[in-house]
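Here is the structure we will look at.
Missing here: one protein chain of the complex. Every other protein chain is in place.
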Amino acid sequence: MNKTTVPSSFWMRYRGLILQALLLTALWLILSGRLVPIFFLWGFLSIALVMWLSHKLHGIPLAENEPCGATRINIPRLSVYLLWLVGEIVKSGVYVAYVVLHPKMPIQPMIVRFTSKQPNVLARVILGNSITLTPGTLTLDIDGSRFTVHALTRYTEEGLVSGDMEARVARLYMQECNAADMCCDIELITSGRGRRGRRGK
Amino acid sequence: MTPNPEKETAPSCVEEGMKSPTESPIIHVACRGIAPCILLIGIYVFFHGHYSPGGGFQGGVLLAAGILLLRLALGPGLSQNIMPTWITLRLSAVGALIFAGTGLLTVIFGGKYLDYHYLHLLWPWLEPAWLRYYGILLVEVGVTMTVMTTLVAIYDDLLGC
Amino acid sequence: MDIFFVSLALVLSIALLIPFYRVYKGPTVFDRLLGAAAVGGKTMTIILLFGLIYDRLDMFIDISLGYAILNFVGVIAMAKYFRSPPRSSK
Partner (left out) sequence: MSFLQDAVAVILMLSGTFFMLVGSIGICRLPDFYTRTHAASKVDTLGILLFLSGLAVFEGFSQSAAKLLLIIVFVALTNPVATHALARRALLFGLKPWYGHKDEKEER
């Protein structure tokens, strides 16, 4: 495992564990809903048990060549991003419902491959899930930083490779980035016989 | 289109697939993030068997689901950290022992099998309602441990490790 | 309001039965799995509707939460299991 720069302050160092404990406490309070002392005791015991079990997980890296806990996500930006994602879920549902209900079914499926310059593996995971939730695109595979995406129509593919969403995800981790050069090495597969289009940027 | 020639010729034996960790980072990260929450939900279901549907068996199944999710994501090798294979059968024996032992304890104290009122020799300061509560909780601890560890042990045994 | 919930449950059960066509007919095993996963998601909502009809929503929410968890774990496990190469075509 690579040795990462250990953040100096207590908060930055144990932020993951503290946040997880807070999350589990909230989960227990929502689930239990009984404000009786004995259930506080049980809750404390079970949260301690789960924290002890999952604390062993923190040493395992998320992916190969990827140190664990190397970068910190920006929480205020994450909440803004989640709000934006809710809007995208609604849009994508309406769009695919329109495609399904349209009598002619205007689809032209294709597979898009591209390389995205995301800073770390968590950003790639967030990007992959967001691609699945945004209109007409579905993540098929992530291999390193190479994404394989199934797009329903030409229009959705253009929205995908414009790099807007990638820049949004990358901004969760970095200060600023340019949407134009997030997404490179784009490869379109539009037919079963190896006819491919290639667009470089 | 041939999606990915190297991957298609990868070892295709089912057991090899189940033994290796998940390659896709999405599934890996999602399973690792969700598994602790599932474990907590399992413990909640087990503790609240009195008030809502649930209890020993259901809680045990959910706990086993959480551990199996980690087994699926990390592969059997790394997830030995969470619950090693050697401990599963022993824990299930201990669980059965707790369950049967609570019953036998009441028999020893002079009552019928699982007659919780006779547990007052163990905890003389408790009222009968609480005695019942703790007795059932003790039995459920045994059931939960047995169910959870047996399910995990079955999975490990199927993989042959 | 009860009539509304019952009719909603009827419509939902129609929506639940349609993917069974895909489970029965599906040309590949993945189509069948997809149909089964879709059935699972709708069953979860039907359980909640039954909770509303019987006025025991707090109880049925726990059931549907457990159902959602087991559905997810099942799909992940099956997706990991079907790794063998396609058999020689008919």
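By written order: A, B and C. Residues from 1 in each chain.
Simple rule for what comes next: a residue touches a chain if its C-beta (ideal position, glycine included) is under 8 Å from a C-beta of that chain, and two chains touch if they have at least 3 such contacts.
Bear in mind the structure is a predicted one, so any value in this text is a computation, not a measurement.
Of the chains displayed, those contacted by the omitted chain across the entire assembly are A, B, C.
Contact with the omitted chain, checked across A:Ser46, A:Ser116 or A:Thr148, is made by A:Thr148. Residue A:Leu27 is the one among A:Leu27, A:Leu122 or A:Met165 that touches the chain missing from this view.
Contact between chain C and the unshown chain involves residues 1, 4, 8, 11-12, 14-16, 18-19, 21-22, 28, 30-31, 33-35, 37-38, 41-42, 44-45, 48, 52, 57-58, 61-62, 64-65, 68-69, 71-72, 75-76, 79-80, 82-83, 85-86. If you put the missing chain back, the residues of chain B touching it would be 1-4, 7-8, 24, 26-27, 30, 34, 37. Take chain A: the residues that touch the chain left off the picture are 27, 30-31, 33, 89-90, 92-94, 96-97, 100-101, 105, 107-111, 128-129, 132-133, 135-136, 138-141, 148, 150, 152, 190-193.
Keep in mind that, in the parts below, only the chains that are shown with their structure count from here on.
Chain C has its Cα centroid 25 Å from the Cα centroid of chain A.
For the pair chain A and chain B, the distance between C-alpha centroids works out to 30 Å.
Shared interface positions of chain C, defined as residues touching 2 or more other chains, are absent. Chain B has residues 41, 48 in contact with two or more other chains. Taken in their complex, chain C has these residues touching chain B: 58-59, 62-63, 65-66, 69-70, 72-73, 76-77, 80-81, 83-85. Every residue of chain B that touches chain C in the complex is listed here, in rising order: 8, 12-14, 16-18, 22, 27, 31, 34, 38, 41, 45, 48, 52-54, 58, 61-62, 65, 68-69, 72.
On the chain A side of its complex with chain B, the touching residues are 20, 23-24, 27-28, 31-32, 34, 39, 42, 46-47, 49-51, 53-54, 56-57, 60, 62-63, 111, 121-122, 124-125, 128-129, 139, 141-143, 148, 189, 192, 194.
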